[in-house]
Structure formats: structure tokens, C-alpha cells
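Apart from one protein chain that is not included, each protein chain of the complex appears where it belongs.
On to subunit A.
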Amino acid sequence: MSGPNTDYDPVEVTPLKAEQVDEMREAALAAIAAAADLDALKQVRIDHTGDRSPLALANREIGALPPQARKDAGQRIGQTRGAVNQALAARQAVLEAEHEERMLVEETVDVSLPTTRARRGGRHPITLQSELIADLFVAMGYEVAEGPVVEAEWLNFDALNLGPDHPARSMQDTFWTEPAENHVVLRTQTSPVQARTMLTRKPPIYVVCPGRVFRTDEYDATHSPMFHQVEGLVVDEGITMAHLKGTLDHFASQLFGDGITTRFRPSYFPFTEPSAEVDVLCFVCRNVEPASCRTCRGEGWIEWGGCGVVNPRVLTACGVDPSVYSGFAFGMGIDRSFMFRHNLEDLRPLFEGDVRFASSFGTEI
């Protein structure tokens, strides 16, 4: 390196000659353009802009120039360094983009590979069906009432106008518990929840009670000693059968589809009078050419449940004044509703717990 030009003599500094600087620039730009990848460019950067690069060395020589020459040389070197750095940056960007693109191509995976590590869970379709039904009624303003499955005989029968010698008692094949004098049964219906509700709430009462019930039926494709019912109870002033019909029509259309209505047939239940069987319009054939319909077996209608106007005797036993209030009640099999809604002919998969059954329904139906 040349020493300081203290005497202000014009000193010949070769690297600062214009043609030399131009050469440096050309060499640098050529090397940048030739750099094929980011590693090569890195080397080019060191070679042409690093501490020991010709341009850096030339820059340091500027100080050796007499003051009047420094400006000119400084400008020349500065512009050159600027141009080189710009070219480097541009090339860097190009190479980075290329690199990234190549990386993405190289990182391609087979997204069709299986991804299932953990088991899928699921809730029981009867639970889901019960919740769906409860939600339909909650949306109307009802509340969900509950009661025990091991129940007092009085609540399961007597309070519901099924006295000890009522022939209808033997229609419901009851599981009795020991000792018999304790008068405790497995509830044969969700109706004792009705009685409990009236005994613990004041009208107006609008409740549904989904739950498990028991009958001494041998277990087969269409019978189970345990099954599920949903019961509805309304007690209010001026309640009529028309309200019952309206409610069940709404329920049917919500559960089975728009336009699905119900049909009443006279029937008999001790706790309601008048009583009716409810049929729901077949949601598959809608009673249009039902002959070939498998869902309703050619009937056009499907037996759905029972209902009626709450017998005033029941109101009295449960502390509701029948001269002020009237009510309606209805009950449907949840399992049955599920079976025809989902085309299940044999109920046993509901209670056998094969995980393939319930998991196929996931967490909502």
C-alpha cells in the first residue's frame, strides 16, 4: 500500500486508474452473472467485495491520493462498488427464488398416505337421538326432566291411574325387585317422570323426558328388556288435543322432514283420556305408492307412539287442579324412532356394543 501522500505530490496509484476500475467492475459483474448457485455467489461476494478484493484494496488507496484527486477516485470506486453490490443483490434474489422452488419440488410428499394414528371415537346413536329430540323441544321452550330408573311402584303405576287391579298392569311386563313389599320396580315407561314433574313444579309445565325403561321381554331382533323412550308432558290452562296434534306434527316434521305429519287412532292408556296411537307419515314413500316401501312395509304410515289428554285422575294424584289445568302427554320409542329413521331392522346392534356400529355415527346424527 502506498504511504500517505503528505507532500501532496501527484502519485501514480495504479488501482485507481479509471480503466483499472472498469476492469474490476466488469470482472465482478461477469463473476456475479456466472454464479450458478448461492454458494458460488457467496464466493463471488468474498472475491469481489470482501476485505481483500481489488475494489476494497482500491478503496483503501484513495487516502493516498492528493486531496484534489480523492474526490474523483472516490466517486469512481463508490459507483463501482454500488453497481457490484446491486448486481449481487439481484443475483442473490434470483438464486434464492430458484433454490426455494427446487426445495419445494424436492420436499414433495405423497399426501395420499394414511394419516390415522389414533382411534376415532363416537357417541352412541341412542344418546345422539335422545339429544336431538331433546333439542327439538328445548327449541320450543320445553325443559328436559329426569327421574330414576329404579322407581317406586306408586309413581310408575298408581299415580298414573294404573291401580293394583288394572288389567293394563299386566300389559306392561314389569321387573319387580325384592323384597316385593318394598314396592320398587324398574320403571316400565318414562311416565313416572311426568308424575315427578307435576309433584315438583307448578304449571305451566312443558317438559320432555328421555330415558331408559325396562320390560320383561326376551331379547330378540325386535324386543329388548331395556329400551329408551321419550315422554312429553304439557300442563297448562286450556290445553287441548289440538295442541297435542300440533306439537306432534311439529316434532314429526323436525325429526323426519318437512311435510311429515301424524295421524291419531283411538287407543287406551290409563294415564290419558282420550288416548291415541300416533302414526307418522312414512318419510320415505310419503304414502305415495307405499306398496313397495320397505320402511313402512306398504302401510304408508309408521306406528310411532302413544299420546293423549292427561287423565284428570292423574292430575289429582299429582296435585294439579283439573278444574283449572289440562294437559297432554305423549311417548315414543327412541330406539324405534332411530331404527326406522336409519333403516335398522334388528335392534340388537344397539346393545351389543360392537365399536364398528356406534363409531360409524360419529358424534352427531
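Going forward, a residue touches a chain if its C-beta (ideal position, glycine included) is under 8 Å from a C-beta of that chain, and two chains touch if they have at least 3 such contacts; residues count from 1.
Simple rule for what comes next: contacts and distances are computed from a predicted model.
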Checklist line | Candidate names "Succinate dehydrogenase/fumarate reductase iron-sulfur subunit", "Urease accessory protein UreF", "Phenylalanine--tRNA ligase beta subunit" or "ABC transporter permease"; UniProt protein name, chain not shown | finding: "Phenylalanine--tRNA ligase beta subunit"
Notebook entry, point to check: Among A:27, A:136 or A:184, which residue is in contact with the omitted chain in the full complex?
Noted result: A:184
Note to self: Of the residues A:56, A:241 or A:284, I need the one that contacts the missing chain.
What the structure shows: A:241
Margin query: From the list A:64, A:84 or A:144, pick the residue that touches the absent chain.
Written below: A:144
Checklist line | Which residue of A:19, A:51, A:107 or A:218 touches the chain not shown here | finding: A:218
Margin query: Counting contacts across the full complex, list the positions on subunit A that touch the omitted chain.
Written below: 113-114, 116-124, 126-127, 131, 134, 138, 140-144, 148-155, 158-159, 161, 163-168, 170-171, 175-178, 180-184, 186, 199, 204, 206, 212, 216, 218-219, 225-226, 234, 236, 239-247, 249-250, 261, 263-268, 273-277, 309, 311-313, 316-319, 326, 350-356, 358-359, 362-363
